[in-house]
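The complex is shown incomplete by one protein chain, all other protein chains being positioned as in the whole.
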Amino acid sequence: MTDGLYGRGTDDTYAQAGFGARVRRGERPAIVVVDLTNGFTDPAYPTGADLSEVVSATATLIGHGRAARVPVVFTTIAYTPAEADGDAITWLHKAPGMRAMREGSRAVEIDGRLPRRAEDILVVKKGASAFFGTNLAAILTGLRRDTVLICGATTSGCVRATVVDAVQHGFSVLVPRQCVGDRAPGPHEAALFDIQAKYGDVIDLAEAAGHLAQGAPIDV
Amino acid sequence: MTDGLYGRGTDDTYAQAGFGARVRRGERPAIVVVDLTNGFTDPAYPTGADLSEVVSATATLIGHGRAARVPVVFTTIAYTPAEADGDAITWLHKAPGMRAMREGSRAVEIDGRLPRRAEDILVVKKGASAFFGTNLAAILTGLRRDTVLICGATTSGCVRATVVDAVQHGFSVLVPRQCVGDRAPGPHEAALFDIQAKYGDVIDLAEAAGHLAQGAPIDV
Amino acid sequence: MTDGLYGRGTDDTYAQAGFGARVRRGERPAIVVVDLTNGFTDPAYPTGADLSEVVSATATLIGHGRAARVPVVFTTIAYTPAEADGDAITWLHKAPGMRAMREGSRAVEIDGRLPRRAEDILVVKKGASAFFGTNLAAILTGLRRDTVLICGATTSGCVRATVVDAVQHGFSVLVPRQCVGDRAPGPHEAALFDIQAKYGDVIDLAEAAGHLAQGAPIDV
Partner (left out) sequence: MTDGLYGRGTDDTYAQAGFGARVRRGERPAIVVVDLTNGFTDPAYPTGADLSEVVSATATLIGHGRAARVPVVFTTIAYTPAEADGDAITWLHKAPGMRAMREGSRAVEIDGRLPRRAEDILVVKKGASAFFGTNLAAILTGLRRDTVLICGATTSGCVRATVVDAVQHGFSVLVPRQCVGDRAPGPHEAALFDIQAKYGDVIDLAEAAGHLAQGAPIDV
């Protein structure tokens, strides 16, 4: 096996500390698609990048999920004018670029290349994690899910924060490598390293598709 | 100014996206010391590393906090036998090394080199973030705090998760660079980069001390 | 002093147990208006009742808040079609009448008799408490608030759940008696008794107005 991102020394340190085990693969998966909105997937936006391959891989994963009747939840960052223009959201003081994610604008709409359906729940979020300040955990519990496959953008930002919260909430976490993307390769790779070490299994899209095929249908 | 960790291209991308602004410096700070327990600061433990310099810098910061009557909150990861030996905590499937953090053991005690006082609140946590599944946010609100200075270990793990949650909860976040540490330099640097870009201000210990000197006393 | 709702015996029991003390009156109040939407204030809806007096008293309180530059947050229960028609929200299995609270309908709009302004934040909630699954606590912290005056409907349902969560989150709670209402008098009175005993101070509208006059302006 080749050394990880930071070399053999770090790998040994982490192995000794007891990280990187395989997560329990549950029986009732859900797909959570984090912030694949135009504001993130269209490079014409200052906050965007060309994430065409991520969108395509996520569409493929969703296709496998549909066949297995696995629920799909989308998230979007969207602020009302009162939020975007005011002082109430502390995060926007540090990340003012996010103020452009305005409710009702094209920037906050789910990328049209994704096969979204009317029955897919859309979670509107105000921070990095899709769980924070939302009812996502309650929705997954209401749908009787035990495992989440997390896709989306950005790997080092909202995806990573969502992954950490997902395992903290008690869900097993799988991250299909091809289904997450970032603006820059450095933070992307660093985030995948940390996720695989401590929070969820970073797996191949084919493995994720295989897992979905075993998932219980939504209404069981 | 020199380029950041990932070079000029990433810096430009982040500047364009609108990240890295200066946080509001509030008037009512608190110090949160994340997991500076023996299990993390004593290299004799498999989960530990030599964090003597981090402990020392944090002790210095706390000293400045005492002079300004700023509240200090410590956190520790500690599991009951039922938690450590059972299946209920999903994180422990991925990070089984954490099962060694047993309630009542020396591993979960705050490092004795830190100037802890009886009136400092100790938050017992079960996950990465000091806010998740704890009443830390409620405590900070009850103490009428608006800003948190976050110290501790590990930078890429529990510190980072705590930073992300702190800003999501509405607090301004300051991270004194000398007061956080990790097992390995790679994840440490990557985490500081992401924190400075998106969640809080990574500052020098001297600047943090200066900020504390302006803080409101705990009982105002 | 006259006996409370349940008579002298219960009053004595609660006094002995150490309930009913006066809350800390903070310096930075916010007004939270819970679910004064047409679906609750217009008796033409099956879920509604004639809450004209509650709406009028709340409008008066908001007027005092404007004069003191106190922030006002409104909440509404609103479900997307995927939520209203699906299984994901467990509460809707017990309270199916709430499925009528559909995003975009008149039922979920704030009652037009209330003096809502563009800068007032609107929190969309999916459960009983205005804090659950929302960023309300983060917003109040971001606005540097320490005390909440809670108005709205229904006293025994969403108001009470919001009150309990507010004090748990660390905020002092004041409930102006004239500003909360319910479909039926029994649950209304029982809720006010429990709130006054355990969670917040049930006060007169005039006292609430006086408190607001002392509040810090929003931008301090």
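Each chain carries a letter (A, B and C) given by its place in the written order, and its residues are counted from 1.
In this section, contacts are C-beta pairs under 8 Å (C-beta built on N, C-alpha and C of every residue); 3 or more make two chains touch, one makes a residue touch a chain.
As the structure is a computational prediction, the values presented were derived from the model and not from experiment.
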Specify the residue from the set B:Val23, B:Ile89 or B:Ala107 that touches the hidden chain. B:Ile89
Mind pulling the chain B residues that touch the left-out chain? 71, 80-83, 85-90, 118-122, 124, 126-127, 132-135, 138-139, 141-143, 218-219
Absent-chain interface as seen on chain A, which is shown: 26, 135, 137-142, 144, 146, 168-171
Spell out the interface residues on chain C facing the chain that's missing from view. 5-7, 9-10, 13-14, 16-21, 23-24, 46-47, 49, 89-91, 93-100, 127-129, 132-133, 156-157, 161, 164-165, 167-168, 170-173, 183-187, 190-191, 193-194, 198-201
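Here is the rule we use: only the chains that are shown with their structure count from here on.
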Proportion of interface numbers common to chain B and chain C (over half same, under half different): same
Cα-centroid distance, chain A relative to chain C, in whole angstrom: 34
Please report how many Å separate the Cα centroid of chain A from that of chain B, as a whole number. 24
List the centre-to-centre spacing of chain B and chain C in whole Å, with centres computed as mean CA coordinates. 34
Mark out which residues of chain B touch at least two other chains, giving numbers and ranges. 168, 170-171
